[in-house]
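The other protein chains are all here in position, but one chain of the complex has been omitted.
Take a look at subunit A:
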Amino acid sequence: MKFGVVVFPGSNCDHDMLDALQNDLNKEVRALWHKDKSLDGFTTEDCIVLPGGFSFGDYLRCGAIARFSPMMQSVIEFAAKGGKVLGVCNGFQILCESHLLPGVLTMNAHRQFVCKNNYLKTPGGEPLLIPVAHGDGRFQADEKTLDELEANNQVLFYYCDEQGNVVESANPNGAVRNIAGIRNKEGNVFGMMPHPERAVSATLGNEDGKKVFELLGLL
């Protein structure tokens, strides 16, 4: 599986993602400029990553303008054909704005930028400690959408405490139902606010991020 990391003006986690994939996860990876359109060399066995940051300065709404970049038109087609797409933080916001994932990410309820390690409850697994860093990470969707997401097992990660309890005190941004990450119904598009690429190196003392990539079937 090869990886492509889309670089938008204002992306600032693109190099973290490229470095993590190439040097810590030993994957073939290349950067894709948002103004280009070509995904030549990528097949639906590969994965396109939308990294974190502040694409287009977060103007209008987070991710709203990036959604219209030429490369995003190719990514939307790639996803429709079954190719894997992962959006982290601003990437998650872009996926929601692109309608590749339901819902939206709104300003943190407490209005502060949050930057810390947070435990995530994973499907059937132990809680993973993954860094979060965002000002607009409060996942929102209407009740019907939320019920569908949960009924279809589309919620990938919930904010939880160290023991894996999904409690309000473990919610860093006020996201509804403590939702930290979701996937689409087809299971090939993933979005999450926490940054697994920041936790894949033993040197940095936390490799829980590797388990996130594993869980998503990206390793």
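The definition used in the following text is that a residue touches a chain if its C-beta (ideal position, glycine included) is under 8 Å from a C-beta of that chain, and two chains touch if they have at least 3 such contacts; residues count from 1.
As a convention for this text, contacts and distances are computed from a predicted model.
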item: Listed names "Cysteine desulfurase", "Phosphoribosylformylglycinamidine synthase subunit PurS", "assimilatory sulfite reductase (ferredoxin)" or "ABC transporter domain-containing protein", with the criterion being the UniProt name of the chain not displayed; value: "Phosphoribosylformylglycinamidine synthase subunit PurS"
item: Hidden partner chain, touching residue among A:Ser11, A:Thr106 or A:Asn188; value: A:Thr106
item: Subunit A residues that touch the omitted chain in the full complex; value: 60-61, 64-65, 68, 96-97, 102-104, 106-111, 140-142, 174
